[in-house]
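Only one protein chain is missing from this complex, and each of the others stays in its spot.
Chain nomenclature is as follows: A, B and C, assigned in order of appearance, with residue numbering initiated at 1 for each chain independently.
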Amino acid sequence: MLNIEKIRKDFPILQCTMHGKPLIYLDSSNTSQKPNGVIDAITHYYKNYNANIHRSIYELSAKATHLYEKTRTNIKEFINAKSTQEIIFTKGTTEAINLVASSLSFSEGDEIIVSTMEHHSNLVPWQKLGVKLRIIPISDKGELDLGAYQNLFNSHTKMVAITHASNVLGTINPIKEITKIAHQHQVAVLVDGAQAFPHLPVDVEDLDCDFYAFSSHKAYGPTGVGVLYGKKDLLEKMSPYQGGGNMIERVSLTDFTCNQLPYKFEAGTPNIADVIAFDAAINYIKSIGFENIMRHEQNLLHYATEKLNNIDGLRIIGNASKKLGVISFVMKEIHPHDIGTILDHEGIAVRAGHHCAMPLMERFKVPAMVRVSFGIYNTEKEIDHLSLALKTAERIFA
Amino acid sequence: MLNIEKIRKDFPILQCTMHGKPLIYLDSSNTSQKPNGVIDAITHYYKNYNANIHRSIYELSAKATHLYEKTRTNIKEFINAKSTQEIIFTKGTTEAINLVASSLSFSEGDEIIVSTMEHHSNLVPWQKLGVKLRIIPISDKGELDLGAYQNLFNSHTKMVAITHASNVLGTINPIKEITKIAHQHQVAVLVDGAQAFPHLPVDVEDLDCDFYAFSSHKAYGPTGVGVLYGKKDLLEKMSPYQGGGNMIERVSLTDFTCNQLPYKFEAGTPNIADVIAFDAAINYIKSIGFENIMRHEQNLLHYATEKLNNIDGLRIIGNASKKLGVISFVMKEIHPHDIGTILDHEGIAVRAGHHCAMPLMERFKVPAMVRVSFGIYNTEKEIDHLSLALKTAERIFA
Amino acid sequence: MSDLRELYQELIIDHGRHPRNFGKLNDATCHKEGYNPLCGDKVTLYLLEKNGVVEKIQFEGSGCAISMASASLLTECLKGKTKPEFEEIFNAFHQLVTIGNLSEDLTLKLGKLAALAGVFEYPARVKCATLAWHTMKEAL
Partner (left out) sequence: MSDLRELYQELIIDHGRHPRNFGKLNDATCHKEGYNPLCGDKVTLYLLEKNGVVEKIQFEGSGCAISMASASLLTECLKGKTKPEFEEIFNAFHQLVTIGNLSEDLTLKLGKLAALAGVFEYPARVKCATLAWHTMKEAL
């Protein structure tokens, strides 16, 4: 069993207040809070061995380089990649997806399959290419229509780009099945793992996806770091992404050759401190264990779903059978932003808006939603407060 | 006058040792060390108001958003831009240059003028476009040949991309003259300010450059942050860079429209903590003042130049009349890497290698160089140690 | 809850739910759309101007109580006003929600609009409260 009180002590921000009330942070899908170990890793880096990496030969730089690469090794093992050459550091999920969109070669007439529940970060990079998007529809419960999916393939299909879990509906998609079908059509699959990565074990070999993208800041790590996992043979074939230091082998005034993987895709001085601190976040997750994390977050999900369903005029959107600890809802007569502000006033942080998923808002015919989302530090008591505050909102708008 | 002992106390890493000797950090052109104020700003963010920005309406998020935008305002004023819409946050100088290369539209047959002293980050992004590079030659002293520069323009010239200061030679280039000439030909100028920004006042209106790129980590700020300044009318015309959250105005399943500047170029969750902490770095520089910084660093430059010139067989490469506090050199019979290791052993951190400027190595017909570079925290005593250590190297290889 | 009532005064909830002057104005001399991409609030203002005076003003749109109430109160307040008069009110209103502590004089001038004073405590909502106002500024 998880000792939540002990875990909460690892997160200094949970001692803070908002509008004078103890902070109740229910917005982990937006960005997670950070444990002391992660914050300390950043401080420790800057105070003890800050140096540019891969470039200098002195001790500080060797140490920084070693620890930067150690994060890569840790992630490789954590997601069960075959080689550290398959782990590329980016700024975040968004950049990871853009990297694939710009470095694989697409041409007009190509088609890419996405779903109605994609985050803008897994739509716009493809739209920018001028290719045609084919859309997997979803049910009213918020589940993918796999039958329709199978019929979207044709000779122009170049890629499937699909989220592992929806940041709005919480739905966990059956990635293994999806990749299996795509591979039958010789089509590569990119998985947007921004939401799933922090909350369930990811095994890229088992999923058999070709690319997997995620962000550190949603997984208890610092902002400014993300990862693109890619199968080596695909990465080898891709053209370089950004040009600059570190990604080259040789440069003349007229031309250049590329460094080997993964450096080919890491131009310029990277976000050294935060990559190193991300290692501490991964270790924190490991130390708690996904079994515990999932049990706890599923408990919170069920507890909160029941509580919220008891509120008159509240409608939960997204009722898939497999969900992360994410609940989006609307209330009759109260706009999501007004709910957000009333909760804010009570010290409760939730997200209200389109959640970077406008097409999904349209699908459910709402302008916006309120979303609560859980991390390992949340408690049932916090959900009780949420429920009370929502009743206050009802009263004010009655 | 600068109180260097007091300044040194602001940089905790300067208390460290390397191979058992007190650290002498002479590699600030590679990355600078960080004052406590910057490190504390990161910690303070994560412990008190970590939240995603521009997306949520609760107090933490409003505060994070406010401080993120405050850095933008501070930078706008610091470099004298006209509007915060002209300040775009990137991962670093490298990404800033790549952004321009990929979002301005170039076509085959276009020509871009660069110089022999460019960092790979200001060569490879242009080479990747398949355009033709025209090269400004440099003299043996390491100064641009402005006469030759004027003759490089023709009807195909689309851009001048030039470093404000060389990371190897230290040369400070006459940007005002360069932009004036380019503008007479209706050609835009991108300035790579990675080296200059931390060491001299930059006024983009006075320089009249069209783009100016720099990195936080070389300017006493955290890793993972850079800035692209661009003139608004040019930025407006450019196509978006990466697609994703925050950079959009509206998204449907088939199409999107762009958010206004600067957000159009900032897709995804940015490096919030480090952008906020960069503000502390700018304020640190302001509190010391460029007049003091320049006087101190020029003193160190002259002192070190004299000391090094007294060492037999040592040849300084780069003797421009206007230089930053940067000295590159080679020694007869000792390879730069061996010098680097011997200095490392003495606790002295310098860079040895091609400095991401292979074409410049070729120009001076050396495979590599040793570079020492100064920051506000360096002292003449440290240079004395350097000079002694180089004499040790000579003895070992005698 | 007490100070929540300061933000969500009856007046605001009433105007949010039953916005006045709502609907398209067919004889408008000018209309302008405002949009906040961050939260999806939309407002379209319709004006009938004659000799520099706003003779009629209506709006359409959707959004939170604050943005709807603010648009509704704006239409009530601006009918019969001139551009310079609008600008004076705009400035006072902007100060009310972004800087707070308005002089008694100005508060009086704002009339019912002063009900939106509580927004000042919620900086992220300032955009909601001012959407219609910025749209109006562009329209004139």
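Convention: a residue touches a chain if its C-beta (ideal position, glycine included) is under 8 Å from a C-beta of that chain, and two chains touch if they have at least 3 such contacts.
Source: prediction; values computed, not measured.
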item	value
Displayed chains contacting the withheld chain	A, B
Residue in contact with the excluded chain [from B:Gly92, B:Gly142, B:Gly170 or B:Gly353]	B:Gly353
Residue among A:Ser61, A:Thr179, A:Ser328 or A:Thr341 that touches the chain left out of view	A:Ser61
Hidden partner chain, touching residue among B:Glu108, B:Asp312 or B:Glu333	B:Glu333
Residue, one of B:Asp10, B:Glu95, B:Asp210 or B:Asp344, that touches the chain absent here	B:Asp344
Touch list for chain A against the chain that is not drawn	54-59, 61-62, 65-66, 248-250, 259
Where the unshown chain meets chain B, residue by residue	19, 333-338, 341-342, 344-345, 352-354, 358, 361, 367-368, 392, 396-397
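Going forward, only the chains that are shown with their structure count from here on.
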item	value
Chain A and chain C: spacing of chain centres that average the CA atoms, whole Å	38
Centroid distance [mean C-alpha coordinates] between chain B and chain A, Å	31
Rounded Å distance, chain B centre to chain C centre (Cα mean)	46
Residues of chain A touching at least two other chains	19, 337, 341, 344, 352-353, 358
Shared interface positions of chain C, touching two or more other chains	38-39, 122, 125
